[in-house]
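Shown here: the complex without one of its protein chains, the others still in place.
The first chain written gets the first letter, and so on, giving A and B; residue counts start at 1 in each chain.
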Amino acid sequence: MERPRHQGMAKNTYMRWRLPLICLLWEVAMIVLFGVFVRFDPEADAHWEEEKKEMNVTSDIENDFYFRYPSFQDVHVMIFVGFGFLMMFLKRYGFGAVGFNFLLAAFGIQWALLMQGWFHSFETGKILIGVENLINADFCVGSVCIAFGAILGKTSPIQLLVMTLFQVTLFAVNEYILLNLLHVKDAGGSMTIHTFGAYFGLTVTRILYRPNLEQSKDKQGSVYHSDLFAMIGTLYLWMYWPSFNSAISEHGDAQHRAAINTYCSLAACVLTTMAFSSMLQKKGKLDMVHIQNATLAGGVAVGTSAEMMLTPYGSLIVGFICGIVSTVGYVYLTPVLESRLHIQDTCGIHNLHGMPGLIGGIVGAVTAAAATEEVYGKEGFIKAFDFTGSYKTRTPSVQGGFQAAGIVVSLVMAFAGGALVGGILKLPIWGDPADETCFEDDIYWEVPEDEESDVYHMHSPGDKPASP
Amino acid sequence: MERPRHQGMAKNTYMRWRLPLICLLWEVAMIVLFGVFVRFDPEADAHWEEEKKEMNVTSDIENDFYFRYPSFQDVHVMIFVGFGFLMMFLKRYGFGAVGFNFLLAAFGIQWALLMQGWFHSFETGKILIGVENLINADFCVGSVCIAFGAILGKTSPIQLLVMTLFQVTLFAVNEYILLNLLHVKDAGGSMTIHTFGAYFGLTVTRILYRPNLEQSKDKQGSVYHSDLFAMIGTLYLWMYWPSFNSAISEHGDAQHRAAINTYCSLAACVLTTMAFSSMLQKKGKLDMVHIQNATLAGGVAVGTSAEMMLTPYGSLIVGFICGIVSTVGYVYLTPVLESRLHIQDTCGIHNLHGMPGLIGGIVGAVTAAAATEEVYGKEGFIKAFDFTGSYKTRTPSVQGGFQAAGIVVSLVMAFAGGALVGGILKLPIWGDPADETCFEDDIYWEVPEDEESDVYHMHSPGDKPASP
Partner (left out) sequence: MERPRHQGMAKNTYMRWRLPLICLLWEVAMIVLFGVFVRFDPEADAHWEEEKKEMNVTSDIENDFYFRYPSFQDVHVMIFVGFGFLMMFLKRYGFGAVGFNFLLAAFGIQWALLMQGWFHSFETGKILIGVENLINADFCVGSVCIAFGAILGKTSPIQLLVMTLFQVTLFAVNEYILLNLLHVKDAGGSMTIHTFGAYFGLTVTRILYRPNLEQSKDKQGSVYHSDLFAMIGTLYLWMYWPSFNSAISEHGDAQHRAAINTYCSLAACVLTTMAFSSMLQKKGKLDMVHIQNATLAGGVAVGTSAEMMLTPYGSLIVGFICGIVSTVGYVYLTPVLESRLHIQDTCGIHNLHGMPGLIGGIVGAVTAAAATEEVYGKEGFIKAFDFTGSYKTRTPSVQGGFQAAGIVVSLVMAFAGGALVGGILKLPIWGDPADETCFEDDIYWEVPEDEESDVYHMHSPGDKPASP
């Protein structure tokens, strides 16, 4: 059931040649680049049998695979099911939410393996990949999924792929500056993933501002079942966030601690979200938008500090604050951002990733600055902040300063990068939808006829139902 | 679309100040108590580097985190997605099912960390927490999720929080009596989680009996899609139950064995559930209520014995019986409980957790009593039942007796505690819904307009559909 008004559009959303061309060309490029550069890490290479002896490893269980693979799988679920389903709340954009997220993430992880590999795992001309690289690639793509949330429903799949290409590149540069040049700790990515991803996406959506978007306002809401699908995304993000924040921490106590801190922060966040969701409504009812999103802010906000000695009660405090900040953001800030600053943030990523990401960066800086040998132990102190080699003399307060600098760098990269990419995406060649067809699957997807008729023609008597 | 009849209710379901107040106050209390009492376990503390040497641990992989974290994540999914979605079968209570479960579990795990900590991990004035504590907190909350099933749709979120506070407390006391005083084995919680949780919940719902509940009878059923959502809950509970029953067993063979026994029991349970579901219907058709629930009874019923030498065929027998008992319960017992005993059990927890929990306790007692050194090996025998210290001389048959005593204690605690808490929840201050608005999300939730109109006004010609 093609509705005629789409045909008469000024905008050309026809994807038949453009999308396949980009997908195929870029995938061929990936194959060539992987062929030239990517090989297995020693722990994934068949030479491991010999390597083991040299490294004096006595058991296969010492392979990094067993330290990180369970966390990797949890992170993988967060990227594909977590983000994909979280964005399914719109009543007629479920295919786009989960399908485009699938597309951009599948491309993004390949490009991220290369970009991050060149910066971090490049040895004698080759990128050597193991399970930790897979996690980092998923992390990198996470920041693209976040930015996708801001422009959800307003962009073509080609725009999303273009954005992914650039954002992954910029992510890798920013990550290199933070981790390698500033020697900053950010295992759960409050700065590199959330702050960068959110402000990047917000800048892009600002540049793609659509003044007449209210034409598709009726499609910007949810329906009962779309809210339930979105809760699948929410819960998987919430449950697996301890894995996210601990996935690339040092073996042993650091991974253990990061999981506990995240667990605590997220639990507290649920209670303050519920409290403020009810309080800020005249009718006192809970709002699914808040429950789906603000409950996750606690995980974002301990991203930097979870592996540090934040302590369980410190985590509770962070989660407490972030549930409030995020919920208040949804109620008061999002409308203002749109009306005053012309930032149309479909999923409210500013409330879920932007502000909590900044808080996470600050908490990380403060926690690092407050570190003492007494709290960490002599060896634990050095291990936790990697104060070795040329960083042997760095003090906690200096580390705190560098952590703070990391926030600033991430913001600058996000604004500059977002402006650049937004400008590129504004070119009229990418097939984006017209204002009145935003948030609608049937521009880019074959949508089954019957259900569509359920929604659009429920009351038209001439319509034939599926079965007699 | 507020329907006027809600406004005229005698019952005041307005949550705006009550719910936020409780959430915020209790969360502040958690922060204070965590600040005073909760610290990291040595294996999660940055001093671990030094600790390792003292404990003569050679590798980080020996950290308890790697023994238990994958199981923890599975248990976490069971609590939040498993229970949350299982209860989503009601046609108009999906938000409440998953959302209130989220709220009570998020609060409950914090309170459980404290309560269980005081009883089990309290050292020199501090509660030291690690991954095993997180699992135990999730377990404790599991018993609250079970009880929630009995009162699903008939209570306010405040009542659920109050119940959680008391039930977690009583759970910890009961657990202490069983594990520490009676020296009973119950790794998968047939007694502590299922029997206690179910009979506690049934007592509460008995006291909250609503004689006129048939006023909302049309909302007590499912619709096609709500049954599919519920199957997500069912399957995650079913698939991850081997992790549940093995999560806190001893390292090595005990964890391994517990997973295998549970896998076997659950598989058998599916077949007898299907058999009896078809057999007990005149039309011979399968009933989703049975498939969603009774298929899980096999996991409940090996909760105590899974880590023992129950053997795979023993597990099949237990699963076989429980699929039958549970399905027969749904068909014959649940209606009688309501009409004769005035126990309105929304989810049928008596069939899924009550009777199978009792069976599980008994199977555990018998399996323990039948243990021999020949079957377990000399060392394995002592390790399996922890017959050390003051329990060095305990014999299997005595252990069996104590296991049986554990069932009785759990039941007494459940009835007494349920009566107390039911009485508290009956106070007219908690904002519970009127009989005719039970099982309906829009009392406590902002429900999207369009979908609501789909259901309530599908045929009213004046209604405007979402799109032209």
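Observations
As a convention for this text, contacts are C-beta pairs under 8 Å (C-beta built on N, C-alpha and C of every residue); 3 or more make two chains touch, one makes a residue touch a chain.
Predicted model only: the values in this text are computed from it and were never measured.
Across B:V28, B:V173, B:I317 or B:V412, the single residue that touches the chain missing here is B:I317. The chain omitted from view is touched by exactly one of A:M30, A:L280 or A:A369, namely A:M30.
From the set A:L86, A:M115 or A:V131, the residue in touch with the chain omitted from the display is A:V131, counting the whole complex. Summary of contacts with the chain left out: across B:V28, B:A267 or B:V328, the touching residue is B:A267. Although one chain is not displayed, its contacts with chain B can still be listed: residues 61-62, 66-67, 70-71, 74, 91-92, 218-219, 221-225, 227-228, 231-232, 235-236, 238-240, 242-243, 251-257, 259-260, 263-264, 266-268, 270-272, 274-276, 278-279, 281-288, 291, 295, 309, 311-313, 316-317, 320, 375-381, 383-384, 455-459. Residues 2, 14-17, 19-21, 23-24, 26-28, 30-31, 34-35, 38-41, 43-50, 52, 59-61, 63-66, 69-70, 73, 76-77, 80-81, 84, 88, 94-95, 98-99, 102-103, 106-107, 109-110, 113, 129-131, 134, 157, 225, 229, 232, 442, 444-452, 454-455, 458, 461, 463, 465-468 of chain A touch the missing chain (whole complex, contact as defined above).
Convention: only the chains that are shown with their structure count from here on.
Between the two copies, chain A and chain B, the Cα superposition rotates by 120°, quoted to the nearest 5. Work out the mean CA point of chain A and of chain B, and you get 32 Å between them.
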